[in-house]
Each structure stands twice: as structure tokens, then as C-alpha cells.
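See below for the structure under consideration.
Note that one protein chain of the assembly has been removed; the remaining protein chains are unaltered in position.
Showing subunit A:
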Amino acid sequence: MSRLLRIRSARIALTVLALIAFLALFGERIAPYDPLQQHPDVLAGPSLNYLMGTDYVGRDVFSRLLAGTRLSVIGALEAVTVGLLIGVPAGLASVWMGRVGEWIALRLTDTLMILPFTVFAIAVAGTLGNGLHQAMIAVGLLTSPAFFRISRAVALGLRSAQYVEAAELMGASRWWVLRRHIWSKVLPNVAVAGAQTMGSALLVVASLAFLGLGIIPPTPTWGGMLSADLGFLDRQPWAPLFPGLMLVLTVGSLNVLADCIREASSGRVQRRGLTRLTKPQPVLTPEPVLEKETR
């Protein structure tokens, strides 16, 4: 963490994300108006009364933007959590589960990787009902291969490390080895993937809301606001900028953070700060090895 905080862009990204997290927690409370309240001023421009104007039924856009942060972020978090919970344990276990189990896990992962996020989420929402949780479980399931492959790659490399073999020869259990030697090496890589996936998931949540899936009006979400604004572009051409900007800021910050975690974990950050080594270093420590080398 200290290495991460030495990178200026990481500090900026974390500040933005902290602000987004604050809005997710307290946005509705600090909003100047009830985000569902319909005022007489319809499609009003930005003013002192309505900082970002009002929407097509007279709701304060600024209040909806603040209140919409929670569901947008929660949806993405839900998807990432599902992906992590499925992908990481399966990825670690696949290294020790034998050839048949390994083969099945890899083919399942391959299958999930070819499914397109949005189409799959629409199909699941169509089957299980149109709700945020259903859609996010679907998205989470599709993000799990990323976590699976990353955690598996790290574990594969570490499994043949001498200190791991030594620990096993001395009678250490798999669980102990996993906890003591593997997990600490997997975690930074999973954090990188988590931050990147969070950004992607946020866009998927927004896309689904844009398509009218997942979150139903009048509940505010960034994607839903974008979608609704498009119908009134000729009257309020600036309106999509506000939710769009929130998405750009959040997804951009998550991507920058992911880069910085990768950088910090690879030890490329100089002590005093801002300079990075020019030659890229491998992310994984130690180097991942090919599967056939482990057998």
C-alpha cells in the first residue's frame, strides 16, 4: 500500500474513488432534493435552484446523479464479488485437483469466456426476471474466468517453487501452503484484475440500464439517466454529459488504479516517488510456467 501511495496517479485515482465511495454511501442524503420528486420546472437548464437542471418530468438531475451513484457502484461491486468468489478459489484449486478436474475447469472457463457480457446478462435477466441482482450475477459469472486464470497462473508458478516443494516435503498441508505461500502472491494480481473488472462491470451496469434492464425507472442510475436523456437531446444537448462524466471519472480512476497496483507490486516504484523504470517487468512473481512443465 505504501508503495502504491508513492505514485501520484494512484493518489489521484484513490481520491476520486474515495469521493465516489462517499457518494455511494451518502449521496442520497446530501442531495439537495428527493431524487424522485417531480418539480414543475420540466427540462430546465442548470441554475442556482437546479445545479444540473431538471429532467423530462422535472426531477433535479444533480440529486439523481448523487443518488444514482449507489446503485451503479453496488451493481458493479456485486458483479466483481461474484467473479472473485467463483474465479479465485476455482483457479487455485485447479492447480491441485488433478488432470480430469483441471481439464473440466479449463474447458468451463473457455466456454464462459466466449459468452458476450451484455447478451448473456439480457438472457439471464429474461429468464430469472429483470432485476439488478440477476443481471449482476450473470455479469459476475462471466468475469470469473479472468480471476480464475490469473490466480491459476500465479499458483502454477509457485507450486514448483523450491520453498513450496520444501514445505510440502516437510508435511505442510495444501491449505497451509495456500495460506502461507500462495495467497500473498496471488492477492496483488487479483487486486489488479479486480480494479479493471470493476471498471468493466460499471460500464456493463450502465449499458444494461441504458437498455432498460437491471434497474427500472424511476430509480436513478447513471446508465438509466444517459438513456433517458437521449430522448430529449434536441432540448438538452448537454444533459448526457453529467452521467457520462461520472462514468468516465470512475472507470478511468479504476483503470489507473489497476495500473498503479501492477506497478507497485512489480517493485518498479522508486522510493521517492514519481519516477518509474522504463523497462517493463513481469507482473507475476515468480514467473508463471507453462502447464506442461508442471506435470
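Just so it is clear, a residue touches a chain if its C-beta (ideal position, glycine included) is under 8 Å from a C-beta of that chain, and two chains touch if they have at least 3 such contacts; residues count from 1.
Methods note: contacts and distances are computed from a predicted model.
Peer 1: For the chain that is missing from this picture, which UniProt protein name fits: "Cytochrome bc1 complex cytochrome b subunit", "ABC transporter substrate-binding protein", "Glycerol-3-phosphate acyltransferase" or "GMC family oxidoreductase"?
Peer 2: Checked against "Cytochrome bc1 complex cytochrome b subunit", "ABC transporter substrate-binding protein", "Glycerol-3-phosphate acyltransferase" or "GMC family oxidoreductase": the hidden chain maps to "ABC transporter substrate-binding protein".
Peer 1: Touch as defined at the start, partner being the missing chain; which of A:L25, A:A166 or A:L233 qualifies?
Peer 2: Residue touching the chain left out of view: A:L233.
Peer 1: With the missing chain put back, one of A:V42, A:A161 or A:L249 would touch it. Which one?
Peer 2: Among A:V42, A:A161 or A:L249, only A:V42 touches the chain that is not shown.
Peer 1: Using the definition of touch stated at the top, determine which of A:P46, A:P89, A:P217 or A:G244 touches the missing chain.
Peer 2: Of all options in A:P46, A:P89, A:P217 or A:G244, contact with the hidden chain holds for A:P217.
Peer 1: Take the complete complex as the reference. Which residues in subunit A touch the chain that isn't displayed?
Peer 2: Against the left-out chain, subunit A lists 36, 38, 42, 56-58, 130, 212, 216-218, 227-228, 230-235.
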